[in-house]
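This is the structure I have questions about; it appears just below.
Subset of chains shown; positions unchanged.
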(Lines give C-alpha, C1' and ligand atoms only; values in the text may rest on other atoms or scores of the structure.)
Protein backbone atom coordinates (compact mmCIF):
# COMPACT_ATOMS: atom_id res chain seq x y z
CA UNK A 1 0.00 0.00 0.00
CA UNK A 2 1.50 3.32 -1.04
CA UNK A 3 0.29 5.21 1.98
CA UNK A 4 1.81 2.81 4.42
CA UNK A 5 5.07 2.86 2.54
CA UNK A 6 5.20 6.58 2.76
CA UNK A 7 4.68 6.44 6.45
CA UNK A 8 7.29 3.76 6.71
CA UNK A 9 9.85 5.80 4.88
CA UNK A 10 9.13 8.77 7.00
CA UNK A 11 9.65 6.94 10.27
CA UNK A 12 12.71 5.12 9.03
CA UNK A 13 14.12 8.48 8.22
CA UNK A 14 13.40 9.70 11.70
CA UNK A 15 15.11 6.66 13.15
CA UNK A 16 18.11 7.29 10.98
CA UNK A 17 18.19 10.92 11.81
CA UNK A 18 18.05 10.14 15.49
CA UNK A 19 20.85 7.64 15.31
CA UNK A 20 24.02 8.91 16.89
CA UNK A 21 26.57 10.00 14.29
CA UNK A 22 29.01 7.44 15.68
CA UNK A 23 27.15 4.75 13.73
CA UNK A 24 26.23 7.01 10.92
CA UNK A 25 28.89 5.96 8.46
CA UNK A 26 26.76 6.00 5.34
CA UNK A 27 27.31 2.54 3.98
CA UNK A 28 26.41 0.19 6.78
CA UNK A 29 24.34 2.60 8.71
CA UNK A 30 20.90 1.25 8.56
CA UNK A 31 18.78 -1.71 7.88
CA UNK A 32 15.68 -0.13 6.49
CA UNK A 33 13.46 -2.18 8.70
CA UNK A 34 14.48 -0.46 11.87
CA UNK A 35 16.74 -2.52 14.12
CA UNK A 36 18.91 -5.52 13.63
CA UNK A 37 17.70 -7.40 16.64
CA UNK A 38 16.58 -6.52 20.16
CA UNK A 39 20.05 -5.97 21.58
CA UNK A 40 20.63 -3.43 18.87
CA UNK A 41 17.48 -1.56 19.76
CA UNK A 42 18.35 -1.65 23.43
CA UNK A 43 21.81 -0.24 22.84
CA UNK A 44 20.32 2.48 20.72
CA UNK A 45 17.90 3.46 23.49
CA UNK A 46 20.66 3.53 26.09
CA UNK A 47 22.70 5.81 23.89
CA UNK A 48 19.75 8.02 23.06
CA UNK A 49 18.84 8.42 26.74
CA UNK A 50 22.47 9.08 27.55
CA UNK A 51 22.48 6.63 30.44
CA UNK A 52 25.28 4.38 31.61
CA UNK A 53 25.32 0.86 30.34
CA UNK A 54 26.46 -0.18 33.85
CA UNK A 55 23.54 1.47 35.58
CA UNK A 56 20.57 1.18 33.30
CA UNK A 57 17.40 2.88 34.54
CA UNK A 58 15.51 -0.27 33.78
CA UNK A 59 11.97 1.07 34.17
CA UNK A 60 12.55 3.94 31.79
CA UNK A 61 14.36 1.87 29.20
CA UNK A 62 11.77 -0.91 29.34
CA UNK A 63 9.03 1.60 28.76
CA UNK A 64 10.84 3.04 25.76
CA UNK A 65 11.61 -0.39 24.40
CA UNK A 66 7.95 -1.39 24.53
CA UNK A 67 7.00 1.85 22.88
CA UNK A 68 9.28 1.07 19.98
CA UNK A 69 7.78 -2.38 19.63
CA UNK A 70 4.35 -0.81 19.45
CA UNK A 71 5.61 1.63 16.85
CA UNK A 72 7.03 -1.18 14.79
CA UNK A 73 3.76 -3.04 15.00
CA UNK A 74 1.85 0.03 13.98
CA UNK A 75 4.04 0.42 10.94
CA UNK A 76 3.47 -3.20 10.11
CA UNK A 77 7.15 -4.03 10.47
CA UNK A 78 7.25 -7.68 11.42
CA UNK A 79 8.37 -7.86 15.03
CA UNK A 80 10.53 -10.94 15.28
CA UNK A 81 10.16 -13.32 18.24
CA UNK A 82 13.54 -12.23 19.56
CA UNK A 83 12.17 -8.78 20.26
CA UNK A 84 9.38 -10.22 22.36
CA UNK A 85 11.75 -12.43 24.32
CA UNK A 86 13.80 -9.36 25.15
CA UNK A 87 10.67 -7.51 26.21
CA UNK A 88 9.86 -10.33 28.62
CA UNK A 89 13.41 -10.27 29.97
CA UNK A 90 13.23 -6.54 30.58
CA UNK A 91 9.94 -6.80 32.39
CA UNK A 92 11.31 -9.64 34.48
CA UNK A 93 14.34 -7.59 35.49
CA UNK A 94 12.16 -4.60 36.26
CA UNK A 95 10.04 -6.70 38.62
CA UNK A 96 13.07 -8.09 40.36
CA UNK A 97 14.43 -4.61 40.87
CA UNK A 98 11.25 -3.65 42.69
CA UNK A 99 11.53 -6.47 45.21
CA UNK A 100 13.26 -5.60 48.47
CA UNK A 101 16.65 -7.19 48.93
CA UNK A 102 16.68 -10.32 50.99
CA UNK A 103 17.99 -9.14 54.40
CA UNK A 104 18.97 -12.68 55.44
CA UNK A 105 21.10 -13.20 52.41
CA UNK A 106 22.83 -9.91 53.02
CA UNK A 107 23.37 -10.75 56.66
CA UNK A 108 24.87 -14.07 55.63
CA UNK A 109 27.44 -12.13 53.67
CA UNK A 110 26.13 -13.21 50.34
CA UNK A 111 26.93 -10.76 47.66
CA UNK A 112 24.05 -8.90 46.21
CA UNK A 113 23.57 -9.77 42.60
CA UNK A 114 22.18 -7.07 40.40
CA UNK A 115 19.29 -8.46 38.35
CA UNK A 116 20.60 -6.39 35.45
CA UNK A 117 24.00 -8.07 35.45
CA UNK A 118 23.27 -10.71 32.83
CA UNK A 119 21.72 -8.19 30.50
CA UNK A 120 24.64 -5.81 30.91
CA UNK A 121 27.06 -8.62 30.09
CA UNK A 122 25.14 -9.38 26.96
CA UNK A 123 25.02 -5.76 25.91
CA UNK A 124 28.72 -5.38 26.48
CA UNK A 125 29.52 -8.50 24.51
CA UNK A 126 27.35 -7.28 21.69
CA UNK A 127 29.09 -3.92 21.77
CA UNK A 128 32.45 -5.62 21.61
CA UNK A 129 31.49 -7.56 18.52
CA UNK A 130 30.16 -4.44 16.97
CA UNK A 131 33.46 -2.70 17.57
CA UNK A 132 35.19 -5.76 16.16
CA UNK A 133 32.95 -5.46 13.09
CA UNK A 134 33.98 -1.84 12.85
CA UNK A 135 37.59 -2.86 13.02
CA UNK A 136 37.06 -5.44 10.28
CA UNK A 137 35.28 -2.87 8.17
CA UNK A 138 38.24 -0.55 8.36
CA UNK A 139 40.69 -3.31 7.61
CA UNK A 140 38.80 -4.30 4.52
CA UNK A 141 38.52 -0.77 3.24
CA UNK A 142 42.22 -0.28 3.74
CA UNK A 143 43.07 -3.57 2.10
CA UNK A 144 40.83 -2.63 -0.81
CA UNK A 145 43.30 0.14 -1.58
CA UNK A 146 46.10 -2.36 -2.05
CA UNK A 147 46.66 -3.97 -5.42
CA UNK A 148 48.51 -7.09 -6.35
CA UNK A 149 50.02 -8.09 -9.59
CA UNK A 150 47.31 -9.55 -11.78
CA UNK A 151 47.64 -13.15 -12.84
CA UNK A 152 48.77 -13.31 -16.47
CA UNK A 153 45.93 -14.07 -18.86
CA UNK A 154 47.21 -17.43 -20.05
CA UNK A 155 47.18 -18.78 -16.51
CA UNK A 156 43.77 -17.40 -15.79
CA UNK A 157 42.09 -18.56 -18.96
CA UNK A 158 41.18 -22.02 -17.68
CA UNK A 159 38.91 -20.29 -15.19
CA UNK A 160 39.44 -22.53 -12.23
CA UNK A 161 37.97 -21.98 -8.85
CA UNK A 162 39.03 -23.24 -5.47
CA UNK A 163 36.08 -24.79 -3.78
CA UNK A 164 34.81 -25.61 -0.32
CA UNK A 165 32.24 -28.15 0.79
CA UNK A 166 29.35 -25.76 0.36
CA UNK A 167 30.41 -25.26 -3.23
CA UNK A 168 30.08 -28.99 -3.63
CA UNK A 169 26.59 -28.93 -2.23
CA UNK A 170 25.61 -26.04 -4.48
CA UNK A 171 27.06 -27.78 -7.53
CA UNK A 172 25.21 -30.95 -6.64
CA UNK A 173 21.95 -29.10 -6.16
CA UNK A 174 22.38 -27.31 -9.46
CA UNK A 175 22.95 -30.58 -11.27
CA UNK A 176 19.89 -32.12 -9.64
CA UNK A 177 17.73 -29.11 -10.45
CA UNK A 178 18.94 -29.22 -14.02
CA UNK A 179 18.13 -32.92 -14.27
CA UNK A 180 14.65 -32.12 -13.00
CA UNK A 181 14.27 -29.28 -15.50
CA UNK A 182 15.33 -31.63 -18.28
CA UNK A 183 12.68 -34.11 -17.27
CA UNK A 184 10.10 -31.36 -17.46
CA UNK A 185 11.25 -30.18 -20.85
CA UNK A 186 11.03 -33.75 -22.06
CA UNK A 187 7.29 -33.77 -21.55
CA UNK A 188 6.73 -30.54 -23.37
CA UNK A 189 9.05 -31.16 -26.24
CA UNK A 190 8.24 -32.50 -29.69
CA UNK A 191 9.83 -35.86 -29.95
CA UNK A 192 12.77 -36.15 -32.27
CA UNK A 193 12.96 -39.23 -34.44
CA UNK A 194 16.07 -41.21 -35.17
CA UNK A 195 15.80 -40.25 -38.83
CA UNK A 196 15.73 -36.56 -38.01
CA UNK A 197 18.68 -37.00 -35.73
CA UNK A 198 20.66 -38.88 -38.33
CA UNK A 199 20.02 -36.15 -40.87
CA UNK A 200 20.98 -33.51 -38.33
CA UNK A 201 24.26 -35.17 -37.46
CA UNK A 202 25.10 -35.78 -41.08
CA UNK A 203 24.40 -32.15 -41.89
CA UNK A 204 26.82 -31.19 -39.15
CA UNK A 205 29.43 -33.49 -40.60
CA UNK A 206 29.06 -31.70 -43.93
CA UNK A 207 30.36 -28.50 -42.46
CA UNK A 208 32.80 -29.75 -39.89
CA UNK A 209 35.49 -32.33 -40.12
CA UNK A 210 35.48 -33.40 -36.51
CA UNK A 211 32.68 -33.30 -34.00
CA UNK A 212 33.08 -33.79 -30.30
CA UNK A 213 30.55 -36.48 -29.44
CA UNK A 214 29.98 -34.95 -26.05
CA UNK A 215 28.94 -31.79 -27.81
CA UNK A 216 26.30 -33.79 -29.68
CA UNK A 217 24.98 -35.19 -26.45
CA UNK A 218 24.88 -31.75 -24.90
CA UNK A 219 22.57 -30.64 -27.69
CA UNK A 220 20.03 -33.17 -26.55
CA UNK A 221 17.20 -31.50 -24.68
CA UNK A 222 15.85 -34.66 -23.10
CA UNK A 223 16.92 -38.10 -22.07
CA UNK A 224 15.02 -39.57 -24.95
CA UNK A 225 16.80 -37.31 -27.40
CA UNK A 226 20.05 -38.28 -25.74
CA UNK A 227 19.33 -41.92 -26.39
CA UNK A 228 18.36 -41.18 -29.98
CA UNK A 229 21.56 -39.18 -30.49
CA UNK A 230 23.48 -42.11 -29.15
CA UNK A 231 21.68 -44.51 -31.52
CA UNK A 232 22.35 -42.17 -34.42
CA UNK A 233 26.05 -42.16 -33.64
CA UNK A 234 26.04 -45.95 -33.40
CA UNK A 235 24.24 -46.15 -36.69
CA UNK A 236 26.76 -43.93 -38.43
CA UNK A 237 29.61 -45.97 -37.03
CA UNK A 238 27.97 -49.20 -38.09
CA UNK A 239 27.49 -47.92 -41.60
CA UNK A 240 31.16 -46.93 -41.67
CA UNK A 241 30.20 -43.35 -42.37
CA UNK A 242 32.19 -42.06 -39.45
CA UNK A 243 35.12 -43.04 -37.35
CA UNK A 244 35.10 -42.38 -33.63
CA UNK A 245 38.28 -42.04 -31.65
CA UNK A 246 39.72 -40.71 -28.43
CA UNK A 247 42.79 -38.52 -28.42
CA UNK A 248 43.74 -39.88 -25.00
CA UNK A 249 42.46 -42.31 -22.42
CA UNK A 250 39.29 -40.90 -20.79
CA UNK A 251 39.49 -38.04 -23.30
CA UNK A 252 36.46 -36.74 -25.10
CA UNK A 253 35.27 -38.93 -27.94
CA UNK A 254 35.65 -37.36 -31.34
CA UNK A 255 33.78 -38.27 -34.47
CA UNK A 256 35.19 -37.84 -37.96
CA UNK A 257 33.73 -38.42 -41.39
CA UNK A 258 35.36 -41.28 -43.27
CA UNK A 259 36.83 -39.77 -46.39
CA UNK A 260 36.22 -42.96 -48.40
CA UNK A 261 32.51 -42.45 -47.99
CA UNK A 262 32.71 -39.12 -49.66
CA UNK A 263 30.86 -39.87 -52.91
CA UNK A 264 28.01 -37.40 -52.95
CA UNK A 265 25.55 -39.91 -54.39
CA UNK A 266 25.68 -42.37 -51.57
CA UNK A 267 25.20 -39.74 -48.96
CA UNK A 268 22.01 -38.48 -50.50
CA UNK A 269 20.77 -42.05 -50.66
CA UNK A 270 21.47 -42.58 -47.01
CA UNK A 271 19.66 -39.50 -45.98
CA UNK A 272 16.63 -40.59 -47.93
CA UNK A 273 16.79 -44.07 -46.54
CA UNK A 274 17.10 -42.77 -43.04
CA UNK A 275 14.14 -40.48 -43.46
CA UNK A 276 11.93 -43.38 -44.43
CA UNK A 277 12.70 -44.95 -41.13
CA UNK A 278 10.65 -42.78 -38.85
CA UNK A 279 10.23 -44.33 -35.48
CA UNK A 280 12.20 -47.54 -35.37
CA UNK A 281 14.90 -47.69 -32.78
CA UNK A 282 16.73 -50.27 -34.89
CA UNK A 283 16.68 -49.10 -38.44
CA UNK A 284 16.91 -51.53 -41.29
CA UNK A 285 20.20 -52.23 -43.01
CA UNK B 1 54.98 16.48 -8.69
CA UNK B 2 58.72 16.07 -8.44
CA UNK B 3 60.42 13.18 -10.15
CA UNK B 4 60.93 11.55 -6.74
CA UNK B 5 57.23 11.78 -6.00
CA UNK B 6 56.32 10.41 -9.40
CA UNK B 7 58.56 7.36 -9.19
CA UNK B 8 56.61 5.33 -6.60
CA UNK B 9 53.31 6.15 -8.31
CA UNK B 10 54.53 5.01 -11.71
CA UNK B 11 56.14 1.98 -10.13
CA UNK B 12 52.84 1.04 -8.49
CA UNK B 13 50.91 1.52 -11.74
CA UNK B 14 53.32 -0.62 -13.75
CA UNK B 15 53.30 -3.30 -11.09
CA UNK B 16 49.55 -3.51 -10.65
CA UNK B 17 48.58 -3.52 -14.31
CA UNK B 18 48.51 -6.63 -16.38
CA UNK B 19 51.39 -8.31 -18.06
CA UNK B 20 51.30 -6.14 -21.14
CA UNK B 21 53.89 -3.41 -21.62
CA UNK B 22 52.47 0.00 -20.76
CA UNK B 23 53.25 2.75 -23.27
CA UNK B 24 54.52 6.07 -21.94
CA UNK B 25 51.46 7.74 -23.41
CA UNK B 26 49.07 5.89 -21.13
CA UNK B 27 51.02 6.95 -18.10
CA UNK B 28 51.09 10.57 -19.15
CA UNK B 29 47.33 10.41 -19.68
CA UNK B 30 46.76 9.28 -16.11
CA UNK B 31 49.20 11.74 -14.62
CA UNK B 32 47.95 14.54 -16.83
CA UNK B 33 48.97 17.32 -14.51
CA UNK B 34 52.58 16.34 -14.68
CA UNK B 35 54.94 17.14 -17.50
CA UNK B 36 55.90 14.40 -19.93
CA UNK B 37 59.47 15.40 -19.22
CA UNK B 38 59.18 14.61 -15.50
CA UNK B 39 57.39 11.32 -16.17
CA UNK B 40 60.02 10.25 -18.65
CA UNK B 41 62.70 11.10 -16.14
CA UNK B 42 60.94 9.16 -13.38
CA UNK B 43 60.68 6.11 -15.65
CA UNK B 44 64.36 6.31 -16.58
CA UNK B 45 65.13 6.63 -12.89
CA UNK B 46 63.11 3.50 -12.07
CA UNK B 47 64.77 1.49 -14.82
CA UNK B 48 68.15 2.61 -13.46
CA UNK B 49 67.20 1.76 -9.87
CA UNK B 50 66.21 -1.79 -10.76
CA UNK B 51 69.33 -2.26 -12.86
CA UNK B 52 71.47 -1.08 -10.01
CA UNK B 53 69.81 -3.32 -7.48
CA UNK B 54 70.36 -6.33 -9.72
CA UNK B 55 67.58 -8.10 -7.84
CA UNK B 56 65.05 -10.62 -9.11
CA UNK B 57 62.97 -8.07 -10.98
CA UNK B 58 63.80 -5.71 -13.79
CA UNK B 59 61.94 -2.91 -15.50
CA UNK B 60 62.35 -3.11 -19.25
CA UNK B 61 61.27 -1.18 -22.27
CA UNK B 62 59.65 -3.67 -24.55
CA UNK B 63 57.24 -3.46 -27.49
CA UNK B 64 56.91 0.27 -27.12
CA UNK B 65 56.06 0.14 -23.44
CA UNK B 66 57.39 -0.46 -19.95
CA UNK B 67 57.03 -3.76 -18.17
CA UNK B 68 58.30 -5.44 -15.03
CA UNK B 69 59.62 -8.93 -15.48
CA UNK B 70 61.84 -11.45 -13.80
CA UNK B 71 65.37 -12.00 -15.08
CA UNK B 72 66.13 -14.87 -17.41
CA UNK B 73 68.72 -16.31 -15.04
CA UNK B 74 66.07 -17.17 -12.46
CA UNK B 75 63.67 -18.85 -14.84
CA UNK B 76 64.71 -22.31 -13.73
CA UNK B 77 63.55 -21.67 -10.15
CA UNK B 78 60.29 -20.14 -11.28
CA UNK B 79 59.61 -23.11 -13.50
CA UNK B 80 60.35 -25.49 -10.63
CA UNK B 81 58.08 -23.50 -8.39
CA UNK B 82 55.17 -23.55 -10.80
CA UNK B 83 55.48 -27.26 -11.31
CA UNK B 84 55.48 -28.01 -7.61
CA UNK B 85 52.41 -25.88 -7.12
CA UNK B 86 49.63 -28.05 -5.75
CA UNK B 87 46.51 -27.10 -7.61
CA UNK B 88 43.50 -27.61 -5.43
CA UNK B 89 41.58 -25.80 -8.08
CA UNK B 90 38.88 -27.34 -10.21
CA UNK B 91 36.93 -26.28 -13.27
CA UNK B 92 33.19 -25.86 -12.79
CA UNK B 93 32.55 -29.07 -14.75
CA UNK B 94 34.97 -31.02 -12.56
CA UNK B 95 33.54 -29.51 -9.39
CA UNK B 96 30.02 -30.46 -10.38
CA UNK B 97 31.06 -33.98 -11.28
CA UNK B 98 32.90 -34.26 -7.98
CA UNK B 99 29.78 -33.04 -6.20
CA UNK B 100 27.64 -35.71 -7.86
CA UNK B 101 30.19 -38.38 -6.96
CA UNK B 102 30.53 -37.14 -3.38
CA UNK B 103 26.79 -37.20 -2.77
CA UNK B 104 25.83 -40.25 -4.81
CA UNK B 105 28.78 -42.57 -4.29
CA UNK B 106 29.42 -45.23 -5.35
CA UNK B 107 28.24 -44.06 -8.74
CA UNK B 108 28.92 -45.05 -12.35
CA UNK B 109 29.65 -42.83 -15.34
CA UNK B 110 26.23 -43.46 -16.94
CA UNK B 111 24.57 -42.51 -13.66
CA UNK B 112 26.57 -39.29 -13.52
CA UNK B 113 25.57 -38.59 -17.11
CA UNK B 114 21.97 -39.03 -16.15
CA UNK B 115 22.19 -36.46 -13.37
CA UNK B 116 24.44 -33.93 -15.04
CA UNK B 117 22.92 -34.34 -18.49
CA UNK B 118 26.36 -34.04 -20.05
CA UNK B 119 29.23 -36.42 -20.51
CA UNK B 120 31.65 -36.19 -17.64
CA UNK B 121 34.52 -38.37 -18.76
CA UNK B 122 37.11 -35.64 -19.05
CA UNK B 123 36.07 -34.28 -15.66
CA UNK B 124 36.40 -37.79 -14.23
CA UNK B 125 39.88 -38.07 -15.67
CA UNK B 126 40.85 -34.78 -14.02
CA UNK B 127 39.45 -35.95 -10.69
CA UNK B 128 41.31 -39.26 -10.95
CA UNK B 129 44.53 -37.40 -11.80
CA UNK B 130 44.09 -35.18 -8.77
CA UNK B 131 43.35 -38.29 -6.69
CA UNK B 132 40.10 -36.76 -5.48
CA UNK B 133 38.15 -39.84 -6.56
CA UNK B 134 38.96 -43.53 -6.78
CA UNK B 135 37.46 -46.51 -8.56
CA UNK B 136 35.24 -48.53 -6.22
CA UNK B 137 34.79 -51.78 -8.13
CA UNK B 138 32.30 -52.65 -10.81
CA UNK B 139 28.56 -52.44 -10.60
CA UNK B 140 26.76 -55.74 -11.08
CA UNK B 141 24.58 -54.60 -13.97
CA UNK B 142 24.83 -55.07 -17.73
CA UNK B 143 28.16 -53.84 -19.00
CA UNK B 144 29.56 -53.93 -15.47
CA UNK B 145 30.44 -50.22 -15.40
CA UNK B 146 33.07 -48.95 -12.98
CA UNK B 147 31.83 -47.22 -9.86
CA UNK B 148 33.56 -44.16 -8.41
CA UNK B 149 33.73 -42.66 -4.96
CA UNK B 150 35.67 -39.94 -3.18
CA UNK B 151 39.15 -40.59 -1.81
CA UNK B 152 40.93 -39.84 1.42
CA UNK B 153 42.66 -37.02 -0.43
CA UNK B 154 39.21 -35.55 -1.07
CA UNK B 155 38.51 -35.44 2.68
CA UNK B 156 41.86 -33.78 3.30
CA UNK B 157 41.47 -31.16 0.59
CA UNK B 158 37.97 -30.23 1.62
CA UNK B 159 38.87 -30.23 5.29
CA UNK B 160 36.36 -32.75 6.55
CA UNK B 161 36.79 -35.81 8.73
CA UNK B 162 34.28 -38.09 7.09
CA UNK B 163 31.50 -37.99 4.55
CA UNK B 164 28.81 -37.35 7.15
CA UNK B 165 30.36 -33.91 7.54
CA UNK B 166 29.37 -32.94 4.02
CA UNK B 167 26.66 -30.31 4.24
CA UNK B 168 23.23 -31.60 3.33
CA UNK B 169 20.23 -29.89 1.87
CA UNK B 170 18.97 -29.23 5.39
CA UNK B 171 22.07 -27.20 6.23
CA UNK B 172 21.48 -25.32 3.04
CA UNK B 173 17.89 -24.59 3.88
CA UNK B 174 18.97 -23.39 7.30
CA UNK B 175 20.81 -20.70 5.44
CA UNK B 176 18.26 -19.67 2.85
CA UNK B 177 15.16 -19.65 4.99
CA UNK B 178 15.56 -17.11 7.68
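Things worth noting here:
Every chain is named by a letter (A and B) in the order it is written, and numbering of its residues begins at 1.
Following the convention adopted for this analysis, contacts are C-beta pairs under 8 Å (C-beta built on N, C-alpha and C of every residue); 3 or more make two chains touch, one makes a residue touch a chain.
If you're wondering where the values come from, they're calculated on a predicted model, not measured in any experiment.
A single instance of every chain kind is placed in view; the whole complex contains them as A x1, B x2.
Here is the rule we use: only the chains that are shown with their structure count from here on.
The touching residues of chain B, when paired with chain A in their complex, are 12, 15-19, 87-92, 95-96, 98-100, 102-103, 113-119, 121-122, 124-125, 128, 158-160, 165-169, 171-172. Touching chain B in their complex are the following residues of chain A: 147-150, 152-153, 158-176, 178-179, 182, 213-214, 217-218, 223, 226, 249-253.
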